[in-house]
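The structure's right below; bear with me while I get my questions together.
Every protein chain except one is present and positioned as in the full complex.
Up next is subunit A:
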Amino acid sequence: TMAVCVAVIGKENSPLYVWVGSGREELHLHYLAHTGLDVIQEKVAAVNKTPGDTRELYLGLLYASEEYKVFGYTTNTRIKFVIITDAANTTLRDNEIRMMFRRLHNMYTNVVCNPFYIPGEQITSREFDQGVGALVAGN
């Protein structure tokens, strides 16, 4: 698999969607996704100080523990995506992570376009579930 955890986090930092790979320590990964917000906040704040240029949405590696690597991405509407991969998975290249985020962003856009979805609410969508499933499986 490509990732062990995928999280979509709202503009006020509350989780909208958290997927954790089966057999993983769910709580620990929730904590990791949550703590990744610290770095995201700093990175976004640093960029905002220099106005003008359009911001790069992909924030890169947020931090790495012995077991996991935490990557971040933020949309212009301050929705954050966090993808956590196994630290042991060294074959994964930065570009692939970037592509995953881009796909996730597209999927999120589809969710928001659904007139029955209320922005800011938890995402409960079968299509999104399937999309995330495909995303983490790497196909």
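For the reader, a short list of remarks on this structure follows.
Going forward, contacts are C-beta pairs under 8 Å (C-beta built on N, C-alpha and C of every residue); 3 or more make two chains touch, one makes a residue touch a chain; residues count from 1.
The working rule: contacts and distances are computed from a predicted model.
Of the names listed as "EF-hand domain-containing protein", "DNA-directed RNA polymerase", "histidine--tRNA ligase" or "Trafficking protein particle complex subunit 11", the one that matches the UniProt record for the absent chain is "Trafficking protein particle complex subunit 11".
When you scan A:V18, A:I83 or A:M100 for touch with the missing chain, the hit is A:V18. Only one of the listed residues, A:A3, A:L37, A:I97 or A:L135, touches the absent chain: A:L37. On the side of subunit A, the interface with the absent chain consists of residues 10-15, 18, 26-27, 30-31, 34-35, 37-39, 42, 62-63, 65-66, 116, 118-121, using the contact rule stated above.
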